[in-house]
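My questions all concern the structure below.
The complex appears here without one of its protein chains, the remainder shown in place.
For reference, chains read A, B and C in written order, and residue numbers begin at 1 within each chain.
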Amino acid sequence: MKTIGNATTGNNLMGTGTDDTMADTKAQAGQPVVVTQIAKAKLTLAQVQAKLDGQTGKRFWKNLDELADTPEFHELMAEEFPRQSMGGSGEWVDAVSRRGFLKVMGASLALAGLAGCTKQPDEPIYPYIKQPEDLVLGKPMYFATAYPFPTGAIPVLVKSDAFRPIKVDGNPEHPMAKGKSDAMTQATLLDMYDPDRSQHVIYRGQNSDWGKFQSEFATAVKKTSGGQGVYFLSETITSPTLAAQWKQVQAAYPQAKLVQWEPVNQDSSRAASKAAFGSYVDAQYKLDEADVIVSLDADFLGGIGHPGFLPLAAAYSEGHRYEAGKGMNRLYVVESMPTVTGFKAEHRLGLKPSEIAQFATALANGSSVTLSNPDAQKFLTALLADLKKNGGKCVVIPGEQASPAVHAAAYALNSSLGNVGKTVVYTDTVNPMPSEQVADLKALVADMNAGKVQWLVMLGVNPMYTAPADLEFATAFEKVPVTAHLGTHLDETGSLSTWHINKTHYLESWSDARAYDGTISIIQPMIDPLYGGKSSHDVLQTLLDDPQKSAYDAVQATAKTYISGDFATGWRKALHDGWVEGTAFAAKTVGTPKAMTSAAAAATSTGGLEIAFRPDPSLYDGRFANVGWLQELPKQVTSLSWDNAALMSFRTQETLKLDENGKAEIELNGRKVVVPVLVVPGHPDNVITVYLGHGRRVEAGRVGAGVGFNAYTLRTADSPLYADGAKITKLDGTYDLCVTKVHNIEHRGAFAQHDLEKPLSDKEGTYSLAGHEAMERSIIRYATLEEVKKNPDFAHEGASGTLVNKVGYGPQGETPKKDESFFPDAWNYEKQDASSLQMQNAWGMSIDLNSCIGCNACIVSCYAENNIPVVGREQVKVGRNMQWLRIDTYFEGDLDAPKAHFQPMACQHCENAGCEQVCPVGATVHTPEGLNTMVYNRCVGTRYCSNNCPYKVRRFNFLLYSDYDTESLKFMRNPDVTVRSRGVMEKCSYCVQRIESAKITADKENRAIRDGDIVTACQQACPTNAIVFGNINDKASKVAKRKAEERDYPVLADLNFRPRTTYTAGVINPNPELA
Amino acid sequence: MATKVPLNDPMIDPRTGEYAVIAPGHNFKSVTQKIAGIVLTSNTPLGWFFGLMLGGAVATGVVIGCTWLFLKGVGIWGVTIPGAWGFAIINFVWWIGIGHAGTLISAILLLFKQTWRNSINRFAEAMTIFAVVCAGTFPLIHVGRPWLAYWLFPYPNTMNVWPQFRSPLAWDVFAVSTYATISIVFWYVGMIPDFGTLRDRATMPFAKYMYGLLSLGWRGSTRHWIRYESASLLLAGLSTPLVLSVHTVISFDFAVAALAGWHTTIFPPYFVAGAIYSGFAMVLTLAIPIRKFYHLEDMVTLRHLDNMAKVMLGTGGIVAYGYGMEVFMSWYSASHWEFFMMWNRMFGPMGWAYWILILTNIAIPLTSLWSRKLRVNVTYLFVLSLIVNTGMWFERFVIVVTSLYRDYLPSSWGTYRATKWDYMIYVGTMGLFTFLFFLFVRFLPMIPMSEIRMMLPQTKVKRGGSDAASVVEERV
Amino acid sequence: MPPREGIYGLLAEFNTPTELVEATEAARHAGYRRMECYTPYPVEEAAEALHFHKTRVPLVCLLGGLMGVTTAYLMETWINVWAYPLNIAGRPLFSWPAFIIPAYEWTILFAGLSAAFGMIALNGMPQLYHPVFNAPNFRNGATTDKFFLCLEAVDPQFSLTETRKFLEQFPAVSVVEVDH
Partner (left out) sequence: MAQVFDRSSNALVRFSLVLTGLIVISLGVALDQLQRSPWVTRQGQRPDQPVPFSHKHHVEGLGLQCQYCHTQVEKAAYAGIPPTKTCINCHAQIWTNAALLEPVRQSWATGASIQWIRVHDLPDYVYFNHDIHVNKGIGCASCHGRVDEMPLMYQQNTLQMEWCLNCHRNPGVNLRPVSEIYNMSWAGPSTDKPVWCSSTVKGGATAQNVSCTTTNPGANGPEVAMLENGPHGPGRTESADLGPLMGVAIPASYQKFTSQAELGKYLTAQYHIRTPNELSSCETCHR
């Protein structure tokens, strides 16, 4: 019985002194377990330690570096991390660890007696010495802050339990975020509690302290002539305060230089806007005004990697929402790597990156240019006509990873179509000091090589890992006498630097930042830095008159410049609201864009094999590599988890004679990397897409180390977006990629050609069996705008995308009538309370498939809310990922150019739930309000419920997945949700903890629960309001209204499980000319 | 057919043309000596030790496997989502099925007065019990928290919670525990007179005491015999519906679920038939080497083997009908789920398992068992019994795995791959079974002496007319 | 119970069941009632000769079965309807069809145990010590190949000499006195 436990409740009463104890425990936890049972030929961690013993400073890390290249080390890595590795001999590694031993002892004790006989150990209480006045233990508090991201800050509201941040969500009061968030922002929580974060200031491999660094740095800089030789290499700056501080530094040391560097940057847009308008501008798109949206390789629905993701996604989905009498927008996407944006589009054209530039130029020049590809030509003609028809009501969005030519074309198009000022406005850049980063970095490396750099201070960057390969950053780095690295992790760069300063997380420090629309948010700390740590503000302040001035003071000083009115009031309001009023950018008049010089525009393809570099949809540029939630998150479209791969089309795979899931070697300009091969439906031919951010070395931490391959090693400064002339050769052996869900490798390729209804239609084997079945089983239903106008009830009567009653034989997918049941009235969910005459609550959920963009925000939100464990690559590979919510992706039609459908799938809370009926111990039962509730502490783990669940949404703790050991992770857990132990089933609970909490509040106030009192975690995160939860008995509630719509349908309804979650069938608005 | 059999074989009864159930020339004493001798001898054959050790060594697989299992969790197996059940349940059903022949032989054939069963029923029953032991291991260890498996039993507790009786797994608990209990009781009751014999024939004091205790003081009193016969008959009568219900309940584990491929009404009869089919195959697997090793050809004759082969032919036919009906219904039901399931079972990525099953369970046995020549060919029968056992294992594999790994929602399709731990524990239970069986043949009478005695011609009570008349008179 | 002294009865050994049955019938005819046959396998004719037809084992078995079915069914109903009524999969609390199966199994379990243990109890077992074992030839044959008739001393007609004489008229292998 004690094996289930909410590890955090005991900590709730912890008072002062916890930080110290935690740091200590952490130090111990940081020591790797000494392994003794691995066969002799392999390295053990002990041996690694021995090899490194006695080496200090640079030598130490060099040694590790050499070591890291040996095959034995890679083998060791595979076994040591991820920690739950099960596949090969990995399972032997921690044979009887302390934890395992205790568990066995516990188990045998439990076996010895009856349930009640297992005694609990004494539990201590640590009360406060002085309890903070506003603290009510057990009641969370919410604070507004913002997550600074290179493309603009994401305003957030942080839920704190006893001053421990336990959930990051969008700030509902912010004009841009409106309470919405995304996967990466959600995951920054785990990033903060990452047990592998750097904890000390390190000088040449030895622990040092901040004071020493300050004095040494300040003294050294003072000695220079005006800062000559002092170089800062910073991540993209979005903080006005930091910019102001830099200005002060520059005033004091005019020769000091600051270079900003992000491996995934906005150079294309910068270059293009400079060329077109003579200055750097950012574009803001008003999608609510646009009827036709064209994305030129812009993944604006994919996540915050695209600037303004939140408002763009919200506006797009609002425009795409179907309602009788309301118009719908139409989305065209021309892209290379298939993205969720592409698959949400009515019309998607897959082109090589070089062809996209051609296409964009052709589009900008009118139809005069003809394209060689007939499909593209047809697409272009139709698109151009549609755009012209909708001048001023359309918008062209270029992607940040598209070439400058594409941006130039977009500027020209938006201008010529009369969109500027209507659907697109140009503003100052979010980055107060915009620059073209690759060029700047190149110059910096040149200076380093020339010996001009005396001090290289790196602020939150990891150039050793991210710098373009041809710059040979490591060589240049050697030539710098003193290097200082400020970073949250002792990463690839930090471990080689003279100084390493542990950086505070944004949840631990003061700062400010601008969002996409220019609005400034004050970033306030949620918790004392877990491991001390300093921010960029502190580093820059070191060089100023008052080196001890805190970041708080610095921010306040800058804030005085942008907070109008009474400062004290304004400051408090800014902190409370999470944003500063009146700081949004005003539109900038930029004039007609100048045409791009033909040389730059003529980015033509040589027809060779291209390779495109893309930020990872989950890990971005690698900064989230050690965040387990994001590593395990199945990537958008590919559903690849814990890996990256050489992504290509079926045809390319066939032509190049590669094996899917097999190993291959990519060679580009003499640089080679070994990759696994994965086919992506809809990927254009003759181009390979690789995701950046993988292949981190051991320094990344226990999660990120050794996952995937490092695509940065192929990337050059000249062609950071895509490169021509790649070669790929097949290697022996398979890689065993970790792909979840639908197009699980086994269910594709050769097997997918078996098509039941049309046995001859797919001899090529280019249909997805799963996608095909999803349509036949009426799991996915949609119609065109024309069809829905003719027949609003298409979801139950059939349409081009709704095969209800068409396929199969019976009424496929329709709910049987209630009186067809043997026991129609066994349970009634419409009871009235005798004393108040109120109708009872009946919880239900509705998910609008038209709005779901497959961005994964809901999944990460669910991770945080429900204490879902990360299981590791080997476990995910065999299908044991624990996400309660998944986004099912189905590919319909020819996999060369498929339609894709996203369907969030979690427990459906069936009224006649199959799972409940077969549980022999009654561990899953129905509540009077219609929840299918899972009682973890009653579960013995027969797993029968999962077998009988047609939605397969139940998750089982096959091993001990929850981490009961790592101290920092205990602080992160939601105290209202039990941490599940091994051997119990779990699943989506409709966030029952939130329901119960709302019920208690309402009961205390003697009122009914109001619509909107309960917001599930997934609903809260969803940037497009696709998910709605509430009381279906309250006919005025949002969810009841949604369910009353004709397009509402339950999945697999014919099984008569009567799910409480239903879906709203999609409506698309295709261009008849392209249909 | 009879003409093809050499009629000069002394084992063939010239009147029926059938093989005799017991070789001619035996009397009460000789059968007793022969059977009791195996148990009471002080010269244990070396082969026995070898077999016992081999079984024990393989059985350590269970011990090691379960230790690791308890340490780590069921994740060491290949089970996953969607295939949350794997080898453990397959093996459970397989072993339980094997057990069924024992009960069938001892109960149903007793009710049908098939006296040929007498020679084989004891070790068939032993086989049942050991198979149930092996089977019973799996449901216990397959749960995620085996230390809480007792929650499946209704017992008063401080939580005020009880088992959930709508679940087939709760039914399993009742069915399997009843089956194990009744089988053991029936087996033991059957052995009481033989224990008496062993007590009286044992020379070693320890054996005398042990068998004496086990015999409960049996002395062959006629009144005891009548009650004993009555109880045996009752137990047989109870075991018959029991054995049918047990596999029916186990088939409910599948049939009650909503999964296509499981959710079918044909499962109960087809499972029971399959169980008997595999059970008889296992009896053959065991009987053939034992009769050879202990020279029991006199008492386990070709007649027995022939009859068992005939039963296999019959039950195999039912099983084949079940397979056919599954295919037919998947078409006739006009249900897309059923249709896809069947198609996937045959031609999906795991189609190979289905064709192995058809080959080993239907194609090979059902074509060859029509031939009497093959039915009395000991070597062929032995090989065939192994083939059928394999086939029946694959039947459960096909049912459990291929229905689960591609079910309703295509997004949740997955695959199933057993791990080394799966194999280790499975093979380990075979070792455990062997180990127990070797212990049994050494220490317990493997052929019921009292029942063999009844089959001898000397049993007949010959009476003069007057005596008989007086008896009748008095009875009135 | 203090050990009884004296003679338990006279034990006649026969080689064939026919001889045993004949002797038994004759003894019955002669008025002996307290007697018992001992055979290595059930000899129905001997029971007939003893006029022993009815056993109470079936009754015990029936009672056991009835107890099993009521216990199980009532337990299930009580648990689901009264002890902790829970909504399981929208099924009625009193899901009577599902409850049949455990009840069925317990019927058999209780009936089977009653039959077996009823038989053992009715037979007065375990009775490890019994006077007939005192006969030197009893254990050698009774459970192997010999047939015994024991006329017990408690029979009013019993007389050591008369009864011995009576028994010796049959082709008995031997007639021995059996002590308590």
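Everything that follows uses one rule, which is that a contact is a pair of C-beta atoms (placed from the backbone, for glycine too) under 8 Å apart; a residue touches a chain by one contact, two chains touch by 3 or more.
What you see is a predicted model, and the numbers here were worked out from it, not measured in a lab.
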{"item": "In the full complex, displayed partners of the excluded chain", "value": "A, B, C"}
{"item": "From A:137, A:385 or A:446, residue that would touch the chain that is not displayed", "value": "A:137"}
{"item": "From A:978, A:1033 or A:1056, residue that would touch the chain that is not displayed", "value": "A:978"}
{"item": "Chain not shown: contacting residue from A:455, A:936 or A:1029", "value": "A:936"}
{"item": "Chain C, residues in touch with the chain not shown (by the definition above)", "value": "1, 3, 84-86, 126-129, 133-134, 136-140"}
{"item": "Contact footprint on chain B, counting only the chain that is left out", "value": "156-161, 199-200, 208-209, 212-213, 217"}
{"item": "Positions on chain A contacted by the hidden chain, ascending", "value": "1-2, 4-7, 9-10, 12-17, 113-117, 119-120, 122-131, 136-139, 833-836, 925, 927-929, 931, 933, 935-938, 976-979, 989, 992-993, 995-996, 1000, 1003-1007"}
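To be clear about the criterion, only the chains that are shown with their structure count from here on.
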{"item": "Gap in Å, rounded to a whole number, between the CA centres of chain B and chain A", "value": "56"}
{"item": "Distance between chain centroids, defined by C-alpha means - chain A, chain C (Å)", "value": "78"}
{"item": "Where chain B touches two or more other chains at once, by residue number", "value": "161-164, 166, 170"}
{"item": "Junction residues of chain C - those touching two or more other chains", "value": "84, 88-89, 91"}
{"item": "Interfacial residue positions of chain C with respect to chain B in the complex", "value": "16-18, 21-22, 25, 28-29, 36-53, 55, 57-58, 61, 72, 75-76, 79-80, 83-84, 88-89, 91, 95, 98-99, 101-102, 104-106, 108-109, 111-113, 115-116, 118-120, 122-123, 125-130, 132-133, 138-140, 142-145, 148"}
{"item": "Of chain C, residues touching chain A in the complex", "value": "84, 86-93"}
{"item": "Chain C-facing residues of chain A, complex", "value": "823, 826-827, 911-917, 922, 925-928, 1058"}
